[in-house]
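All protein chains but one are shown in place.
All chains are identified by letter, namely A, B and C, in their written order; residue positions are counted from 1 within each chain.
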Amino acid sequence: MMRPESMSWIVRNLWLIPALPMAAAAVSALLKRSERRLSAGLAIGSMGISLVLSLMAFAEALADPARRVVTFNWMQFGDQWVQLGWLLDPLAAVMLVMVSFVGLLIFIYSLGYMAHDDNFTRFFCFMSLFAGAMLGVVIANSLLLLFMCWEVVGLTSYLLIGFWFHRPAAAAAAKKAFITTRVGDLGLLIGMVWLYGQTGTLLFYNSGAGCLERTAVAGMEAHLTVAGMAVSTAIGLLIFCGAAGKSGQVPLHVWLPDAMEGPTPVSALIHAATMVAAGVYLVARVYPLMSGSALEVVAWVGAITAIFAACIAVAQNDIKRILAYSTVSQLGYMMLGLGVGGVAVGMFHLITHAFFKALLFLGAGSVIHGCTEDQDIRNMGGLRRFMPVTFAAYACGMLALCGFPLFAGFWSKDAILHAAHGWGVSQGPFYLGAVGALLTAFYMTRQMYYVFLGQRRLAEATVSPAAVAAHEIPAEQIEPVVSARTGEVCIIEHPHESPAVTTQPLVVLAVFAVLLGFVGTPAWPWFQSFLAGESAGLDFGRFGEAGLLPLMAVSSLIVFAGLGLGWWFYGRKPILHATDPDALEKIQPGVFHALANRLYVDELYGVTVIALTRFCAGFAAWLDRWIFGGAVRIVAWMVTGVGWLDAGVDRFVVNGGFDEGCRDVARGGRLLSHFQNGRVQNYLRVIAVALVVLAAILLWGRRG
Amino acid sequence: MTLPFLILAIMTLAGGVAAMTMRRLVHCALALVVSFAGLSALYLNLGAEFAGLAQLLVYVGAIAILIVFAILLTRGGEGEPEGAFSPAGIVGAVVALAVFAVLAWAVETSGVARAGVTVAAPQITMREIGFALMQRYVLPLEVIALMLTAAMIGAVILALREKRNDSAGDSGAAQKQGLRA
Amino acid sequence: MISPGAVDQVFVTLKDWIVFHTPAPLQTLVSIVIEVATIIVVFAALFALATVFERKGLGRMQNRYGPNRVGPFGVFQPIADAVKSLTKEDVVPRAADHVVHYLAPLVLVGVVFLTYAVLPVGRNMTAVNLDAGVLYFFAVGAATELAIFMAGWSSHNKYSLLGAMRAIAQMVSYEIPLILSSVAVIMIAGTLSTVKIVELQARYSNGLAHWYVFTPWGLAGFILFMIAATAETNRSPFDLPEGESEIISGYFIEYSGFKFALFFLAEYLEMFAVSGLGITLFLGGWSSPVSFLAWIPSWLWFFGKLLALLFAFIWVRGTVPRLRMDQLMNFAWKFMLPMTLVTILSAGIWHFLTVAVVGPKPLGGVIRWLVCALVIFVPYITLARVLERGRRIEKRVYRFAE
Partner (left out) sequence: MTPLAGCLLVSALLFSVGLAGALTRRSAILVLAGIELMLNAANLNFIAFWRFGAHPEFLTGLIFVIFSIAVAAAEAAVGLALILAIYRHARTSDVSEITEMKG
């Protein structure tokens, strides 16, 4: 480790990046609800400074890609100091810039989106806290610090999903998200403890003594555990559990679509761009631990998630839910990339995806806002006319997501498919990924046709003439029509374009969605080599690499096929009424319903995991009531009256017969339950007597 | 066993016994104070100056006052004195006696009654205690601080909770009176 | 010619001489008795003096003479008072709890006298040099609340019970700022011993003593300490527990004769004790403020400061009207407590702004002083504005009068 004094200012003060948003959160937590402007200003200002600092850190990493760490003593346990610290390497630098930049844009967007919410201040408090914790995850050089920030991230996710907690769906979704991710975090915690037990440190890098460095990893690889697995593999898999929970990998993906109950900026920030990427980042961070077999698991889980979620997305009707499943699917791609191709491949897709998925979510938010909070795509249609900016931006995001040639998603997804194709273990993930890409293009085309193209289907919102007269609604948004249902003339409100504060982030993000891919093309793999700490030159010759161009052609073909299929089903004939069955539903109603019901995963969990939990709880209650409670009663009984026992035995002997005896025992139990009468002093007395008995036994035993 | 120790022990025990047997609750509380004060003097006698003074400050200055307040707020100060002796009471006393017998037996058999040597009182300055609290035991200290904060908030919430209902009841009663008038 | 040092130590020498001439087995006992007796006699006499002082002072403030019949200028008035209270009938209400009623004034006076044990009234003139002197003072002082409760409850009179409850609530509330404002001094001095705290203040640089009241946090702490002390001793304007217009005379309403005099004595003794502690902590105890006056005997300095503070008490009583109960509590919790915490913060900053940080002495000292003053002043202004903001002066509504 270098001496801190010799490091540049930004490395020594890297902690400021997460600390500033956290401080902003702390301050705005103390503000009154009416201090809206101040809390938003604090959040955006702190995020802006964080972005500047992140850019400085990025420049520093560009100048010198060597990994630099700063550690400090945190707390003393007995004789040992627990050390925490932060690090700066290209991986962290890229994530820092991404998180703070996307976060800043989303903060600005929220200004407009949340403008009418009563709890505006609280919202910005939570968002800042989230951003701070997320940045903390990124720079942590200690699994412990990472875990702490990770849990804060989970907490804020819970708070933000349940932000509108008065809606039961939101409250339930928040709980679901929290509990589901906790399941994964349990694995992470166990892995962390095990790692500490094995290496005695939780610092990632500490000049040779960190747990990810050669000596520690070699030691863990040499050490075998159950089923012939290396310890490092086992720990890696446990840590992957946490990552899978946070990144919504099958089978822990169920919370992510439900999390769309939160406000849209939350969906964009947390559940598309940053938090879900934390899992991918975690796997990338502990990559040295992930040996061959662990990576196989990662790759397979990723591939299965990718196709699984893509299938479900085909049949959803909620605009945000489609995007949510799309996110799950793309996260699967990232994991697949990590598993088959290494850190750079997965991370590249993570970064590009963060931008275009944030764009899509914010676009969806804009659409929802414009359609007076309706999220059902069947009620939309033809919005291109009313919301041109949103449409253009959304189209960019959609093409990027589909992997349309030359858009950002094309390069990153292609890199994954290329890596999967070249994977030595199995070709299965490659084919799964390819089919997933087809489905992606298909469902996104479907969404576009439903939302923006075709004609307007909404049973349009009527407004009162009074509101019109009061000029609450701009004149160009209203139109008098004859209602088809009642025959009366009424005034309807058109969907309207969102204000500039909402659309500007969209435009910025759209630019990135188009162009960002060019930093990682095969010809100029700047991103990949930056992560590896090398420099890259422009060399079109690399396209000539065996199998690369054909593969690109194939993947382009797949995308075009998906787009074509989408047009075939949804674009050929305009969708006229909101109640029309889906084109796919007409052909394959059974499959469509299964997909629309999310392949019954929630129901499956309902009858398995949750039922098991219920059963266990019931069993525990039964155990408590009958076994332990009975034991307490018996003790009480022994203390207060041997007489009843005598009587019971007497009757048992006199009357004879096993059945009679059973009945007596039951009666005795009922009698004994009288001693469980809620009088504290009875309990205390029993405890005291037990103390006497125990002490007497101990003393008697020691007497000799 | 020195004379001051004996006197203080008797004072402590007498206070305790009185606190547990007197009929009026306020008398019990005052006897309890005597017991606490005796105990703090015992600490001082044993050379634990800081613990003794802390005992005095916390128990006599705070807990006793709290108890007294609780007695007055639950109308224990003027209500009918409760009878201490009942069948349950006798059982309780017997159990307590048994506990004492066992404890005394334990002390007797453990060997400290015979083997111990009297060491000189350790000279502990406040400074050493301060350093111990701020260095070796700083984590427990912080935890205690957190816990005290939590307890304070909890106590306030508990004591406040039904007040709103009460005042609502009061205003309701006032309304009724107003109607009647 | 008698040297100033000999005059300074005259009482110490006298005591040592007496102890030296007693038989060896009794020496410890005699030493203790002399100390205790001195404290009792001196402070009881001071009490007598203070009553006249107060009555005359108040009288002058109210444009009248005050007592002027007994002796020259009425200075023998306390003797007349003592005779009167000793000869009056001692009335005990029939419903009262006799034992507790009897014990309450004794406990109160006894406890208050106990606190004097750690007050350094002069150089080498401390009865007990405890390592935890300040803690001892507060620990023992906490027992006065209990005595007041005993008095209020045992009288079996609702006014006395109300008075006692008020007094306890007030004393518990103001004990916190009282202790916290002392914490700043304890932090800087690094000791709980009253003797050492005074010795640390009895050093001089440039002819000026190192009294803590000369530092910004010390000044603020001293002011807060004296406010809390006023409340702690139930003096005006914090004399709600005995607010005549509401609860007649508070917790000692049912006391008469000598027991009443004991309460009176206890109140003044408490005032002396807490003033003495304030002098010890902030005003340099027995030391002189400037080095060229150091020849004046240390005990004269102490009692001079005590009389000055006494006058301040009287002056406040003659000037400030009584508070309402809610004002009293709000003041304690919303103003005093935050401000004492701020003084502690400021003292901490003072500790870390060493010469290495702010630079060499004359300018560095000024910077240090100003920074610490700012740390107190800014929260003070903010707090005052915040507290003022919510307050609207409205038409008074008499809830129970209609």
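We adopt the following convention: contacts are C-beta pairs under 8 Å (C-beta built on N, C-alpha and C of every residue); 3 or more make two chains touch, one makes a residue touch a chain.
Model, not experiment: these values are computed from the prediction.
Here is the thing to keep in mind: the chain we left out touches A, B in the whole complex. Of the residues in subunit B, those that touch the hidden partner chain are 1-2, 5, 9, 12-13, 16-17, 19-21, 25, 28-29, 32, 35-36, 39, 42-43, 46-48, 50-51, 54-55, 58-59, 62-63, 66-67, 69-71, 73-74, 76, 82, 84, 86, 88-89, 91-93, 95-97, 99-100, 103-104, 107, 112-119, 121-122, 124, 128-129, 132-133, 137, 140-141, 144, 147-148, 150-152, 154-156, 158-159, 161-162, 166.
Residues of subunit A in touch with the missing chain: 677-681, 684-685, 688.
Just so we're on the same page, only the chains that are shown with their structure count from here on.
Computed from the mean C-alpha positions, the centre of subunit B lies at a distance of 28 Å from the centre of subunit C.
Shown for subunit B are the residues that touch two or more other chains, of which there are none. Multi-chain contact residues of subunit A (touching two or more other chains): none found. Against subunit B, in their complex, subunit C makes its touches with residues 97, 100, 130-132, 135-136, 138-140, 142-143, 145-146, 149-150, 153, 161, 165, 168, 172, 175, 190-193. By the touch criterion given at the top, residues 75-77, 681, 685, 688-689, 691-692, 695-696, 699, 702-703 of subunit A touch subunit B in their complex.
Touching subunit C in their complex are the following residues of subunit B: 24, 26-27, 30, 33, 37, 40, 49-50, 53-54, 56-57, 60-62, 64-65, 68-69, 72, 77, 125-127.
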